[in-house]
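Questions regarding the structure given below will be posed in turn.
With one protein chain held back, the other chains of the complex are shown just where they sit.
In this document, chain identifiers A, B, C, D and E correspond to the written order of the chains, with residue numbering beginning at 1 in each.
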């Protein structure tokens, strides 16, 4: 890094290596968040300092499916704490952890919460964490992209569409599976979540490891989503820079 | 406990002991979640097994304010894991952690996530965690209760109203403070949160330890909120029982 | 809390939620230590700052009995360390951890020992921990109260008497059980302890979870004990204030 | 070890390496507990399996005095847990941790408590821990040995007497120091302890690192004490064998 | 992954992101071990299952140099333990951790040692860890490649040569620095190590963060080294497969 890089926003993409149904690769989350991050870097090359994607994620709820490589939540928390400590040590003042795997949100947030509470050295830093689908939520509204399902979940219409656009050659759409949600109540939907958090491994909710309706995925939807996401993340980081 | 209690939903209210501005007591969160839980128990006495509220919470972000008593997030995670382990050991099959303090959500969710991932003994259990304001979100819509602010935050119009209704005699409305939000952007509001998680201690956002506009609180609003919340939590637990 | 509270002795009662035979409630220890603490507060209202009782204790040796909710010793140690850290942060200088559950003594003492060793910030503080039956040992001598057994143990004549006096309506004296001690040698008594510490779960010593002879309990003995205990704890805290 | 050794009581002496005033060596506790253990072994050679003394103890409260080598309490707990686990793995069924340093009692008891609670593999084992002065308390009564002080504390009349008898050539009686107790109340004596536990480092209580009145020590008193202690520990282990 | 992959040797390349003098990129170790791994995969595509390189390494000894991103050793140990646990869960039986950063060796070996000791589930697995320069030591002898320095160290003639061959466009040979070793005795050389291990941060040994004589690096040497290394690692894994 150069001296001037310290004034940039460090962006660390957070991925995973976990089973994504029978049709999408283990590195799906890593591919997607990396694609978003690289597009953002193209637009904000002077403002962000982009790190390589951390593919090792908190995916223990997927370990029932062979191929998943993961650390438990509390170790992921320790990893993120020490990574951000490294940024502080280097003199960075703004850190944006751009997440691409749902399972990383809780342990990642645990990490940045504890850092702020533990030491004054973070008082002069802004440390943020969000998933690209949360940052870009309004822009990902299904009606804007012709989606048949309401939200991005896991190995779903959304993720599969973006993978088809980016890495169609390694997708196995002939092996797509789909199943109805196990729970669909006003308080909780076993794929989209809801108003309560539930402790269960993925195998409970998704027999084949895919959620939503990946069969409706198309590369066109994927391109459209990716463009929308990139725009929102760019806008968010520009906002973040002004804090 | 009796043998028959094992078939009930264990409800453990999670509170805190932390500064709540100059006008509301340290135990505000504990009082409120206890009040909700007791009202729920009145309606579901045959279905729930209610534990005493755990007042020790994850409030390290409030420690800058004297009076706060707290454990760091990762220790709160360990507490919750071992409490739920105790329930499993006793033979309970449904656990509902009814939360009343925002800072408990991440470490509590970290706990139930890790439990499910670590051992098959939780496979036959349903373990849920949610804050009463999340469970009751639709029913707490400001227009239903004459609120001037959009959400429950901390020592705010919502919490203060309910405290006035429940424990008006210990409230110090003569000492109410209020201040504008530090950040109010499309991506993040320093009181209501937003699309990103940020690692900062409360002292950054709220100079006096109160958020929102507690000066607009009234006991009438509090009663109305409490009734609505109780109804939603009752409905949620009835739904949870059917899973 | 008020600024002036910092000069008071913080008193934190430590309880448990664990099986107490078939006749006394899970919260027996919590009820008793709370009753003692409240009586002490009545006499020392200007001198002590009383916190709510922490009912979550180190009762893993009782987990074989359903209903017990507990954390392992080393986590209890972490809880106590962080609670006392909170008191230090707030500016208190005298902390008295008033214990009501035998299993908390070792991990609680581990906590205050480590705090003193770890940081100079505790050098100006006095941090004490004791069980009410240890503080009041001379005053609880069995001959003063007409007791038939020599010491307070667990769900015993002593605890049951005080519970009968305080909460007789929830006691189930029709279900009292009693059994002879498993080991009764000059070096160790399986109920009263002795000159050595032994690692065993309670189920080894007490088949029904009750020790001593609770059948001899009366509310009159309980009232007498409670008065004696209160007097001694008051005297002890007055002494502690002068250090 | 031989196959037959598994039926013996494993005896592990626990010492320390910590400052003991200006007149007694760092290894005082280690020398003393080793001497006791060796005398016990002479009498019970067929019944006990004696390990070498573990000199690394929990003496962080002595670290203010150069020369002390120590681990914090929670690490000592982990050491003892894993040592006893090794005994279980080898097939031993009775373990006696014979302690010679006060600071080891709490973390050692934390260890054996947690082991019993954590796993059924210890259900068939008897695991005990005690300091030689506690086992031998009645036999060490001051009037039996012509002592001028009431209890064994640290670098005191008792320890110094035994060291003079055992290793007089390395004692520096010309450098003996003594000072009055800092606190001497009905509830707490800063050298002998009392009815409450207090978190303080030794430097608070003993300016030179010696307690009691070591100037009254004589080798004759030491021999008398050592004989009495040996007798009681032998009796205790014989009792322990019958459990 | 496919079912048949379980019979392959999992190869996980371990890299770092740390300062490498003023002339070589932060990801030097990651680039190099990835290049080796990819060449090995080309030759052993049927026999190995190659994972993406883990760039997050144990580089805390480099944190004095801005840009380094690292976790402490004990957290790296936990990461590796959980990664290998994931492989065991998936059914793999041979794991080769191919290391490219010196700082990973000790914590990585700590990890695989503990795994083998902790659980029988690893008894049927072969878990190996080595750095490519150790596997290929004989083949990297300086005389085979025209090297002027005896060993690969850090940002040195060896690493720089391979980087020039692989990624010459990002190398800054105009900024190469070099300095004499601080200690050069028969027992220890501050760059090449020796017969003792020493606890020191890199800043002690290498003022600019480069060791050895990178000014002698050429892409030709790099190509020659890379070919030799690949050959040896291929041979090693073929050997490993037969165990």
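Rule of thumb we're sticking to: a contact is a pair of C-beta atoms (placed from the backbone, for glycine too) under 8 Å apart; a residue touches a chain by one contact, two chains touch by 3 or more.
Just so it is clear, the structure is predicted and the values come from calculations on it, not from any experiment.
Q: Under the definition given at the start, what are the shown partners of the omitted chain?
A: Even though it is not drawn, that chain still touches D, E.
Q: Specify the residue from the set E:90, E:171 or E:236 that touches the hidden chain.
A: E:236
Q: Out of D:11, D:54 or D:183, which is the one that touches the chain we can't see?
A: D:54
Q: Return the single residue from D:75, D:182 or D:203 that touches the missing chain.
A: D:75
Q: For review purposes, identify every residue of subunit E that touches the missing chain, sorted by number.
A: Counting only subunit E, the missing chain is touched by 60-61, 63, 72-74, 77, 103, 105-118, 122-123, 126-130, 134-135, 137, 183, 185-188, 195-201, 204, 235-236, 239-240, 243.
Q: In the complete complex, the non-displayed chain touches which residues of subunit D?
A: 1, 6, 17, 26-27, 30, 51-52, 54-56, 63, 66-72, 75, 78-79, 82-83, 86-87, 89-91
Simple rule for what comes next: only the chains that are shown with their structure count from here on.
Q: Count of steps on the shortest touching-chain route from subunit B to subunit E?
A: 2
Q: Please name the chain that ends up farthest from subunit C once chain centres are defined by their CA atoms averaged.
A: With centres defined by C-alpha atoms, farthest from subunit C sits E.
Q: If you average the CA coordinates per chain, which chain's centre is most distant from that of subunit D?
A: Of all chains, A has its centre farthest from that of subunit D.
Q: How many angstrom lie between the CA centroids of subunit C and subunit E, rounded to a whole number?
A: For subunit C versus subunit E, the centre distance works out to 56 Å.
Q: Going by the touch rule set out above, which residues of subunit C reach two or more other chains?
A: In subunit C, 63, 72 touch at least two other chains.
Q: Once you draw an edge for every pair of touching chains, what topology comes out, line, ring, star, complete or other?
A: line
Q: Pairs of chains that touch, anyone?
A: Here the touching pairs of chains are A-B, A-E, B-C, C-D.
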